[in-house]
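All protein chains but one are shown at their positions in the complex.
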Amino acid sequence: MAVEAQVPYQEAIEVHHPHSWVTKYWFSQDHKVIAIQYGITAIGVGLVALVLSALMRLQLGFPDTFDFIDPEAYYQFITMHGMIMVIYLLTALLLGGFGNYLIPLMCGARDMVFPFVNMISYHVYFLSVIVLLASYFVPGGPTGAGWTLYPPQAILEGTPGVDWGILTMLGSLAIFIVAFTMGGLNYVTTILQARTRGMTLMRMPLSVWGIFIATVLGLLAFPALFVSAIMMLLDKTIGTSFFMPAISSMGETLDYSGGSPLLFQHLFWFFGHPEVYIVALPAFGIVSDLISTHARKNIFGYRMMVWAIVAIGVLSFIVWAHHMYVSGMHPWFGFFFATTTLIIAVPTAIKVYNWTLTLWRANIHLTVPMLFAIAFVITFVMGGITGLFLGNVIVDVPLSDTYFVVAHFHMVMGVSPILVIFGAIYHWYPKMTGKMLNDTLGHIHFWVTFLGTYIIYYPMHYLGFVGVPRRYFANGEMAIIDSSVEMLNQTITVAALIVGIFQAVFIWNLIYSYFRGKDSGHNPWKATTLEWQTPETPPRHGNWEDKKLPTVHRWAYDYSVPGEEDDFVPQTVPQKAVQAEPQSAT
Amino acid sequence: MAEATGWRNLQVVDDWAADVEVFRGVPWGKAMMWIFLLSDTFIFTCFLTAYMTVRMTTAEPWPNPSEVFALEAFGVPVPLLLIAIMTFILITSSGTMAMAVNMGYRRRRGPAALLMVITALLGASFVGMQAFEWTKLITDEGVRPWGNPMGAPQFGSTFFMITGFHGLHVSAGVVYLAVVAWRVWRGRYEKQGYDIVEITGLYWHFVDLVWVFIFAFFYLW
Partner (left out) sequence: MAADTGQQHPISVYFWIWALLFVFSAASYTVDYIGFQGYMRWALIIIFMMLKAGFIVAIFMHMRWERVALITAILVPPGALLVLVALMAMESDYTWATRILYFGEDPAPVPLPPPSH
């Protein structure tokens, strides 16, 4: 069944160049424009979440000071903050933003396979954001059920936003999933079917690998969220009892009976755990490329890195109930899920070793992207280690629902991916705009963010140990709570405010450099991957010259190769004759 | 590759190791449809798992589907009569769809379009019967999504949700088929080829496939 080596179809495709402003910047089918649209929307809504976290911190640091923050408002902040950060910022930015930008460029394609669907994907995402933010304008405000939205409480009186907020939230999630599916199908198909000549899977940069597997996880995990959102909507609106047991609320017996709240938790975490890796894997991939490029050294153990990403992706579907140790589930599950959870730590640890070994005796350039990359490795190790604590049932039971958990997940899925996103923006901004970001502002931004997050999250581990519960509006005079807590909470709040305000430096840098930044040239970091070899910067619609796609001759990590003139060899440079490898694949 | 040894001898490894594309010769649209169906499989399985869970956990009796869905024929109640007919209709529509794909690849666009239209009509009649079934269930048996006189309220909830979601898929498929059939008829695919018929077919067979599982798990359990 031999099939001749394919000519990339995209070689011959003529891209249709739009002319009006609307088709160029709003209804554009160019993956780069769509990426930037995703990026701006995600960062915009992320700033909302940042403000919400600042408000929460104000309340926690200085209780009884701010009249407008009552318990209801606090729960609404917490829910919107968590959901926005995880879904509408991180997932959208890493996959919709970086996925869109990098996949075609790094694979040597002209665009995504179905640019029209890709365009719709963004607009549906935009709609989901509007619906989400509309929560703040409906009667009763957004839901305060926590980002996990556990029923029964999520749809019962007493939870803020029970009339409208929960509906907009669930509706928005369903819309988001539709948007993600349209984008995700494109990313996966492009990677599998539309690479350029010579670009085998095992020559793809790890960024693409991370985004690829994360997208696959998304396509397989979001269905569980979709299904649970629909069932909860039905429970709420027409009174079915999927998740609702017989229950009486506020002295009144409700009409529900026989549903299973545990079912929701299982479905939610069947989505929720892979979701953690949906934001982690792209970050893993991107950081590998940042480290390798800025350390002028090939990534250590490329194949191992790829297989680790794949293994993590597979395993992430069988660890979900480690979020449910205290839920009253089947008593045998603790053993099963603790075991799988500890197994998944193995490929994860391999990745950390490989990053470290890549840095080992490398020619490290402490550029801003590199600083963020190193900060990521450190932070990820911190969060990963506390993860091992929480993966064990016995240790988790007392720590569950304390600030230890808050510290853990912020380290591992909050701060870590955010650091990589920052690093990645500093790294790829020159390609997106043709301008360098300002270095001094970058350094200020880095140090404040990095040190600040440690002042914020380090003490939270301690708070958790002394028993400060998660999702509490105020601790009041609880006897179990140590007197040190108050002072720490104030410190954390001050640090959080400073970090939050200093993000303005970053935003300013993005705007300022766009107009006044130094010209970057095509390849300011002397990187090997394809996106840096485009004939124009920023690359035009269609990315490469007409009728000609690049040909790939080597992997993405030829840095400091002995005997080469430069300390990097782009993927498009043929192997020297002596070491030539057979080119035809069949 | 002359010196291919060991691993690389396996076609599947060779395909995954190739440049340009993994699924050789598979058009983009078809690859994308397959991946979409994979994702949709997860949606339906989550629905069915939820159904299994509520059914297994309920402490109330579960109405016997073969009685609830019985129809009078010649004066005797025949269990699951309508469901059996619906099943046969959907299978038949899968058969006509498969033949439409075949005709498309033979570039006989008239028969291809005709077979697709027949498929769509069969699909529409399926939806029609489903509407009848729902009506009967609601008006005669008093089944509602939130309760029913025969036992566990989840009987109605899961029934309406799962068959409803499946019915939406069928309805969407009917529209999809109609649009593609029209375009085939007009000769729109003469240049680029008739993969599109196969892609539409994949979707349609998938809808049939889901019904196989619903039939077994909902009606026969």
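For reference, chains read A and B in written order, and residue numbers begin at 1 within each chain.
The working rule: contacts are C-beta pairs under 8 Å (C-beta built on N, C-alpha and C of every residue); 3 or more make two chains touch, one makes a residue touch a chain.
The structure displayed is predicted, hence computed values, not measured ones.
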Considering the complete complex, of B:34, B:134 or B:185, the missing chain is touched by B:34
Chain A positions in touch with the non-displayed chain are 1, 216, 220, 260, 262-263, 266, 270, 317-318, 321, 329-333, 336
Residues of chain B in contact with the chain that isn't shown?
-> 10-12, 15-16, 22-27, 31, 34, 37-38, 41-42, 45-46, 49, 52-53, 56-59, 66, 79-80, 84, 87-88, 91-92, 94-95, 97-99, 101-102, 104-107, 192-195, 198, 201-202, 205-206, 208-209, 212-213, 215-216, 219-221
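Heads up, the rule we're going with is that only the chains that are shown with their structure count from here on.
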If you average the CA atoms of chain A and of chain B, how many Å lie between those two points?
-> 34
In the complex of these two chains, what residues of chain A are touching chain B?
-> 1, 3, 5-9, 113-114, 181, 185-186, 188-189, 192-203, 219-224, 226-228, 230-231, 234, 238-242, 255, 257-260, 263, 266-267, 270, 552, 582, 584-586
Would you tell me which residues of chain B are touching chain A in their complex?
-> 1, 3, 11, 14, 16-26, 28-29, 31-32, 35-36, 38-40, 42-43, 46-47, 49-50, 53-54, 57-60, 145-147, 152-154, 156-158, 161, 165
